[in-house]
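For this depiction, one protein chain was excluded, whereas all remaining protein chains were kept in their positions.
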Amino acid sequence: MTSLPLISFDAVSVDFAGRTALRDVSIVLHQRRIGVIGSNGSGKSTFARMLNGLVSATSGTVRVHDLDAARQAKQLSRKVGFVFSNPDAQIVMPTVAEDVAFSLRGRGLSRTEVDDRVASTLQTYGMSDHADAPAHSLSGGQKQLLALCAILIGRPDLVVADEPTALLDAANTRRIGNHLLDDLEQQLVLVTHDLRLAARCDVVLRFDEGRLVESGDPTSVIERYEREHA
Amino acid sequence: MNNPLRFDVRDITRIAVFAAIIAVLGLPGAIPVFGGAVPITAQTLGVMLAGVVLGPWRGAAAVVIFEVLVLVGLPLLSGGHGGAGVFVGPTAGYLIGWIFGAFVIGAIVRADRRRPTWWRVALGCFVGGIGVVYAFGVPVQSLVTGLPLGPTALSSAVYLPGDVLKIVVATLIALTLWRAYPRAFGGAQVSTVSSTAGPVSAGSAGAGSSRAASTDAARPDAARQ
Partner (left out) sequence: MIAVYRPGSSLLHRMPAGLKVLGFMASALAITFTAGSVWTQPVAAVLVCAGYLVAGLGLREILRQVWAVRWVILIMLVTQFVFLPPVVASANTGRVVTIMVLAALITLTTRIPALLDATESSLAPLRRFGVNPAGVGLVLGMTITTIPVIAGFAATIREAQRARGVPVRITTFAVPLLVMSLKHSDDLADALTARGAG
């Protein structure tokens, strides 16, 4: 395995308003595709949000690709692209092209550079025809593709997707899943309830009640998870 | 906060969302106003609620953003009006009054930085939503139309009953909202949630500025319910 940058959690706990969301999590990850499963409220979303500094640890340290998540949150949010479940919540600008271009704000790029990168990113994901369309006029699947374009244009080193297919139909789930699992070159952390997507990862972590209860080969982790919840 | 116009990320999205709420309240058929029996618009209700929920600075900012969109031509005023025309017509003063009205409402409702009480919301909406709005609206209307101040004020009085009704409604909504979702009234200007994070000027870059607030926001359902 080529040496991908590391994600490491060292004795990490997170408390929210008197409730423990994550309890003493320690793990080192170097795989390309990392699946995260667990029931609602198990702590997997909190785990994902720590990877780009949206949530910080109450105790313990998180390191992502040589950055300390607590102290270097600003650099981290540039290196990490985050896909949420609800595309409506991540689209901030009126048209498709404007929203994708928004990700390049404040990077000191010229107007033409921005336009070129927007055009080529939209091209890659088959969204060129919609460049000037109002973002809200897209279908759910197209909106999630737009969200993906908006993230990948920033050339992140790590893509974190928190249940990116939760609101999509079967065809769009497959499409977004393929983009994330097959087409990406970057490291991917995929939080999902779709066990078929999780099975295609290189490693799967399972969370339960804020604890990391298991990690390893996807087939065996998923099998035990299904047996316990049968 | 030293400069009240320095908003963090959560303030900015709340301003945008409230400006959008005011716009939606003016869309035809968007909202049932007393079964259509009373010919009033729900838009001023949106202005009152902006002040009540967001407080003075963010509330006034939401009204400003809404009005800039109207000014540049989006047909967002009740009845599908918009464009530079409405800012030179007889109602121009009322639109300007909305901005200051939302501010005064927010200042009165949030004066003690605690939970909103019914009398404070009603008083705020009365002083800000009627007093301030008419104080700007009537003189400008008189100036624009050439009708003396007295008759103008007299003719504006026909809108008073509707506005009083809106105060009642805004008060009911505010108190219900407090019970259903107290977090609505949170934010940089009431709680200390984001005071540890360096606030940034309206929308400027500077990631991590709202991390303290976002930690709280990461689980909106789990935090308080």
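For reference, chains read A and B in written order, and residue numbers begin at 1 within each chain.
The rule we apply is simple: a contact is a pair of C-beta atoms (placed from the backbone, for glycine too) under 8 Å apart; a residue touches a chain by one contact, two chains touch by 3 or more.
The structure presented is a predicted model; accordingly, all values stated were derived computationally and were not measured.
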| item | value |
| --- | --- |
| Chain not shown, touching residues in chain A | 49, 52-54, 74, 77-78, 80-82, 84, 86, 88-94, 98-99, 102-103, 105-106, 134-136, 150-151, 154 |
| Positions on chain B contacted by the hidden chain, ascending | 3, 5-10, 12-21, 23-24, 27, 30-34, 42, 45, 49, 53, 61, 65-66, 68-69, 71-76, 79-91, 144-148, 151-152, 155, 169, 172-173, 176-177, 180-181, 183-184, 200-211, 213-214, 217-218, 220 |
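Here, only the chains that are shown with their structure count from here on.
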| item | value |
| --- | --- |
| Rounded Å distance, chain A centre to chain B centre (Cα mean) | 36 |
